[in-house]
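Please find one structure pasted underneath; my questions will follow.
A single protein chain has been removed from this complex, and every other one stays in its place.
Read from first to last, the chains carry the letters A, B and C; within each, the first residue is number 1.
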Amino acid sequence: MLTLDFHPTGRHFLQIPGPSPVPDRILRAMSLPTIDHRGPEFALLGKRVLSGMQKIFQTKHPVVIYPASGTGAWEAALANTLSPGDPVLMYETGHFASLWNNMATRLGLKTEFLGLPGAEGWRRGVQADMVEKRLRADTQHQIKAVCVVHNETSTGVTSDIRAVRKAIDAAKHPALLMVDSISGLASAEYRHDDWGVDVCVSGSQKGLMLPPGISFNALSPKALEASKTSKLPKSFWAWDEMVDMNKTGYFPYTPNTNLLYGLAEACDMLLDPQQGGLEAVFARHRRWGEGVRAAVKAWSLEIQCVDPAVYSPVLTGVMTPEGIDADAVRKTIYERFDLSLGTGLGKVKGRMFRIGHLGDCNDLTLMAALSGCEMGLKLSGVKLAGSGVQAAMDYFAGHPAPQLLQKAA
Amino acid sequence: MLTLDFHPTGRHFLQIPGPSPVPDRILRAMSLPTIDHRGPEFALLGKRVLSGMQKIFQTKHPVVIYPASGTGAWEAALANTLSPGDPVLMYETGHFASLWNNMATRLGLKTEFLGLPGAEGWRRGVQADMVEKRLRADTQHQIKAVCVVHNETSTGVTSDIRAVRKAIDAAKHPALLMVDSISGLASAEYRHDDWGVDVCVSGSQKGLMLPPGISFNALSPKALEASKTSKLPKSFWAWDEMVDMNKTGYFPYTPNTNLLYGLAEACDMLLDPQQGGLEAVFARHRRWGEGVRAAVKAWSLEIQCVDPAVYSPVLTGVMTPEGIDADAVRKTIYERFDLSLGTGLGKVKGRMFRIGHLGDCNDLTLMAALSGCEMGLKLSGVKLAGSGVQAAMDYFAGHPAPQLLQKAA
Amino acid sequence: MLTLDFHPTGRHFLQIPGPSPVPDRILRAMSLPTIDHRGPEFALLGKRVLSGMQKIFQTKHPVVIYPASGTGAWEAALANTLSPGDPVLMYETGHFASLWNNMATRLGLKTEFLGLPGAEGWRRGVQADMVEKRLRADTQHQIKAVCVVHNETSTGVTSDIRAVRKAIDAAKHPALLMVDSISGLASAEYRHDDWGVDVCVSGSQKGLMLPPGISFNALSPKALEASKTSKLPKSFWAWDEMVDMNKTGYFPYTPNTNLLYGLAEACDMLLDPQQGGLEAVFARHRRWGEGVRAAVKAWSLEIQCVDPAVYSPVLTGVMTPEGIDADAVRKTIYERFDLSLGTGLGKVKGRMFRIGHLGDCNDLTLMAALSGCEMGLKLSGVKLAGSGVQAAMDYFAGHPAPQLLQKAA
Partner (left out) sequence: MLTLDFHPTGRHFLQIPGPSPVPDRILRAMSLPTIDHRGPEFALLGKRVLSGMQKIFQTKHPVVIYPASGTGAWEAALANTLSPGDPVLMYETGHFASLWNNMATRLGLKTEFLGLPGAEGWRRGVQADMVEKRLRADTQHQIKAVCVVHNETSTGVTSDIRAVRKAIDAAKHPALLMVDSISGLASAEYRHDDWGVDVCVSGSQKGLMLPPGISFNALSPKALEASKTSKLPKSFWAWDEMVDMNKTGYFPYTPNTNLLYGLAEACDMLLDPQQGGLEAVFARHRRWGEGVRAAVKAWSLEIQCVDPAVYSPVLTGVMTPEGIDADAVRKTIYERFDLSLGTGLGKVKGRMFRIGHLGDCNDLTLMAALSGCEMGLKLSGVKLAGSGVQAAMDYFAGHPAPQLLQKAA
């Protein structure tokens, strides 16, 4: 495998918004010997990850774990609850919202793709008032589901899901609320039961710090009810057998055992009460987001997200000035400084790059990434108003991580 | 993860017919850092595994790699080629053939489940003449596909796929030939193009020696043609975008990168010309099957497969005498000798157990497994006619592995 | 590193009497990132392994851990307690006793190498009465130390150390008792304080299940006292700074941190009260020794050790009949069955081979090894009286591991 391990010296800095770097603890867990998934030991593992994921989704209802990457869990959410031709209201927050919309269309659903006009929709979160207005107009309640992206990975905007729930309730509309939190979960705050989400879709390679290959559906009783009458064909994705057999800790077909080892370890890491549990996780990503945005502001570059209320704690989209190809900047940074950044996707291709601050990260890793960005931007001819690196140092030095404060207190 | 690693001393012997033990070489490869699957390095990996899998399937046509376990690839084969209500001819060779049949029904296909009556069908391979007869009767050519299992993991029978192809051709029937070689591939001989298979389904956790989590569809031009008019809804499983984007070495959605590292390593191991390549792989599993069956015969226990022409090189099903619960035997063996064997599934539950000789194995590992079986059978009160361990030693000592012979020559 | 990992298929069986196979748990522990051995975290690790090793040696006195392989710890024992020209009584139990004697001579000590005449000494343990007689004759108490090997790795004889202690006491002689338990520790019973040993030498790559690279001196107050007047020059091996600094969990010079990670894990495994602790470890090796010897007896081959009272629980030496080159047998077994056995050393080169049953082992691993031996012996033209494999199965099936009995009770 040497050809794949060619970085000449030191560690590659992978600061894309997922896959995020996999901690050694998780890689070691994944290297445990594969066991018989029908054997007596497996049930312990199954129960452990199923219950761990309920805690991470903050739900008391079933979580389904698919041995498949995140795109599959999108399909599962739709296929288990809807029937061919069902009208679905989707909201365009960016590239991944668009891809989910494409998938729904492809599966034979009638999607309506709501959103702000032009590129503006890609710089703001879901406009709950637009959702409410549209649902109020649907007096026949033909719309079966409202699908929104929690953390839009292509832009760095984290929509207010609670507001979307309120909008649906205000419109007294029975549509299901389906949420993609593939890149949000376990980095950005997410509360499944409290927020009244019916299906939440997530994946392993972001806040959960695993390689890609596992994905999730967190359910609500209403979603489970809807699955009984849904007519889209499904088998691999079907919730019924899965939820049923999961009660024993087993799975109806072969799970990806070694990634489950990693998932069990990730749950231990994220929920560890000694480290402050999930709330500490959310706080540290918020703080990193602040530090990175302080840098972007010092550079006087534009942040892709224009609404500070929905800045993402997961990643920051940085727009390059007119005439500067963001991908050329990324290439320079990659080749000179062994740092991977996220590319601009879809409508914003070449106009922005993305800095990930999700998953297993820390202050100095971000300082390294910001240094790479600052050097690369200058080498690419971008005039910077000031040093973002300096601003980030000021922020990080001036704002100790909450847990450190706690220890000091 | 210590609770999952509780074997008191020495290595557990995992001799179930999959998941098979993952070699350290592959575990090490899987622990390489996850890279950006949109970055410049990934294409090399993508091309390497795609071309490696073509060699392993022995095909010049596209192989699709899903970041999902094998059951998903069953669904993919059906969803890409068929339309709701399509009649499909399936053949009952055992438990997995039955599960595939159930899935097809669940997806809205009209399956006809051909097979020998009673338990007999679970002891023999696909009866090609029955297939031919049924297809000849379908003068309207309503049957769209013939689905058979190459190596039936629940019984230890490896059907003659070439004969099925001949049967379809003899009947001059246009149905697609779809084959499940999940447990056969890379242990039992399989020749996709030569045998005229349209879709072959396989998975990672058997002959490929990986953890579960990757699955495959090997295609034919005719299957690709059929996919253009197939009406079952699909998105995650859709071949079109996948085959198209794979040309560049990339994937339309997130692949499971770390398992692909392992797959690249597995291809290197299986195709290594210095080790004799695939032909040597097939030969060694045939030889191991012979050795294990010599043991079963010496015990005077019945082999589940009654037709020597289709004995499986992948696993051997061993029937326990009347009155002996095979699962109680397995439990004794597991607890006393730290050896996992496969359980009897479906119709043969409690009546047999299965010894895997697939994937990464060798003579002494099988001697260990056979010793555990012999001791456990005796401890369970089974009267054995003679020592299977002795018989296997005689076989292995008397029949050097072909490659060893070659070296000696 | 591929060139070093060339076994064509399955796991190599390493049944030499050390290095013993390293369990994956330990390999994983060893892959933790190297930390600053002067940093705040290290002291925890240092204290943990130092206290763990006291439990394993069964001593309340200091244990010194050298970042060096076992031969170094031999030198350390001598250099810390003796002065140039000191007379030392050593006892010839086999090859390793001879090597230690050579070392002592080389370091300028005057050694007297006691032992039974001819090859006989290599088939029995230390004759305590000979030691007593020699010490009684040394009325001037010129002999400064008695050096014996606890478990002679070259022969498979475990001497009675308590008897040697009694002999010294009976002779009312002040000589230090120095013991090499490199291959005995953590497989064969060893009680440092209880047996009154002054210096015990051990290493990592046997019962402790680590790769080679760490070695030990367990001390007594009398040995510490002797070290104050000893005149052999030493620095790296010097106990004084080591024992002093170890009180804080640190080491005077760079320790081999990653092997210490493995050592901490090994201590956890060996001392685990849920697995029965050290007594269970000793019991399982005794049982394995019984099983292996049952096989050798069934073959009617001679066991190197002729005194059943001192059969080794660590390894069994098997003599080949006249005219059969034991190394040719080993070569056949290695090439045909991927099994490594220990060679005959020194006086018994070519006349015997050694089967290791130390460290991380279990019943089926030994059944595999014995099968390989039985097949290889036959292929080499050795006439066997009966099946050793059969005898071992009878033994293992008939004698459940004590811990299993306990669970059942």
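Quick notes on this one:
Assume a residue touches a chain if its C-beta (ideal position, glycine included) is under 8 Å from a C-beta of that chain, and two chains touch if they have at least 3 such contacts.
Just so we're clear, the structure is a prediction, and the values are computed from it rather than from any experiment.
Remark: the omitted chain is touched by one listed residue; of A:F13, A:F57 or A:F113 this is A:F13.
The missing chain, though absent from the display, is touched by one residue of C:L107, C:A128 or C:L208; that residue is C:L107.
When the omitted chain is restored, the residue from C:P174, C:P233 or C:G277 that touches it is C:P233.
Where chain B meets the omitted chain, the residues involved are 24, 28, 31-33.
Within the complete assembly, residues 5, 8-11, 13, 24-25, 275, 284, 335-339, 360-365, 367-369, 371-372, 374-375, 378-379, 387, 389-390, 393, 396-397, 400, 403-404 of chain A touch the chain that is not shown. Interface with the hidden chain, as seen from chain C, comprises residues 1, 3-6, 11-12, 14, 16, 19, 21-22, 27-41, 44-45, 66-72, 74-75, 79, 84, 103, 106-108, 203, 205, 211-213, 232-236, 238, 253-259, 261, 264-265, 334, 340, 343.
In this text, only the chains that are shown with their structure count from here on.
Distance from per-chain Cα centroids to the pooled protein Cα centroid is smallest for B. Chain geometry summary: the mean Cα position of chain B and that of chain C are 45 Å apart.
For the pair chain A and chain C, the distance between mean C-alpha positions equals 54 Å. Averaged Cα coordinates give chain A a centre that lies 35 Å from the centre of chain B. Touching of two or more other chains is recorded for residues 28, 31-33 of chain A.
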